[in-house]
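Note that one protein chain is taken out, while the other chains of the complex remain in position.
Presenting chain A:
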Amino acid sequence: MLEINNLHVKLEDEDKQILKGLSLTVEPGSVHAIMGPNGSGKSTLSYVLSGRDGYEVTDGTATLDGEDLLDAEPEERAARGLFLAFQYPVEIPGVGNMTFLRTALNAQRKARGEAEISSGDFLKLVRAKAKDLKIDAEMLKRPVNVGFSGGEKKRNEILQMAMLEPKMCILDETDSGLDVDAMKLVSDGVNALRAPDRAFLVITHYQRLLDHIKPDVVHIMAAGRIVKSGGPELALEVEKNGYADILAEVQA
């Protein structure tokens, strides 16, 4: 589904290489986790895949279902089924959460040549999905993420994911700032979306999220590359011994 090959990325305004030959293949239906120390390039990877400005791809490719991702506008990537759950969801005063959700859903439908959703169907859908994530009507009425707690923001990200039904979901440190209960809610939301034709790339610092969202493959990222891949046991090893042992082993 998602195929990244030898990806090299630098900052646009600075002579600073962040990704240095990253390769990764995510198959439909699978959950891949990426772990790694601070500064290893995890968030950059998520931003480059979703099309944020400020980065320059100097080499390599990234495709979604065989089609190039890196030249597409962010909204085209979204319409093709890519979704990034932000580490720091943005507050947008003046734009209502409901308006935002509906505009996004209809924009993607339009881009795919589908009809707009009716107001009635939209309301039904958003209420059902919000209920599962314990998002109340008040939160839906407020401006996007404004006045939301950290946990509410993350739940709102998962609500957007549930509404837009993307096929490739990237979760960038979705567990940061969550207490145990919120982590459970968010994980349940993600697990409910697991499907044979949908894949997840879960970026995290800690193993604990992976207790809830069970990965098929775990990658360790360091200095802009994936240095080791393995099963869920790799995450446990990190949790127990930290990154130092693995990095030393790779460098040896």
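We adopt the following convention: contacts are C-beta pairs under 8 Å (C-beta built on N, C-alpha and C of every residue); 3 or more make two chains touch, one makes a residue touch a chain; residues count from 1.
Everything below uses one rule, namely that contacts and distances are computed from a predicted model.
Student: Consult the UniProt record of the chain that does not appear here and report its protein name from "ABC transporter permease", "Fe-S cluster assembly protein SufD", "1,2-phenylacetyl-CoA epoxidase subunit PaaC" or "Thiolase family protein".
Tutor: When "ABC transporter permease", "Fe-S cluster assembly protein SufD", "1,2-phenylacetyl-CoA epoxidase subunit PaaC" or "Thiolase family protein" are compared with UniProt, the left-out chain turns out to be "Fe-S cluster assembly protein SufD".
Student: Of the residues A:Val95, A:Ala223 or A:Leu236, which one touches the chain left out of the display?
Tutor: A:Val95
Student: One chain is left out of this view; which of A:Ser50, A:Thr63 or A:Ser229 touches it in the full complex?
Tutor: A:Ser50
Student: Pick out which of A:Ala79, A:Val126 or A:Ala199 touches the chain that's been left out of the picture.
Tutor: A:Ala79
Student: Which chain A residues would touch the chain omitted from the figure, given the whole complex?
Tutor: Residues of chain A in touch with the missing chain: 50-53, 73-75, 77-79, 83-84, 86, 89-90, 92-95, 99-100, 103-105, 107-108, 111, 143-144, 160, 164.
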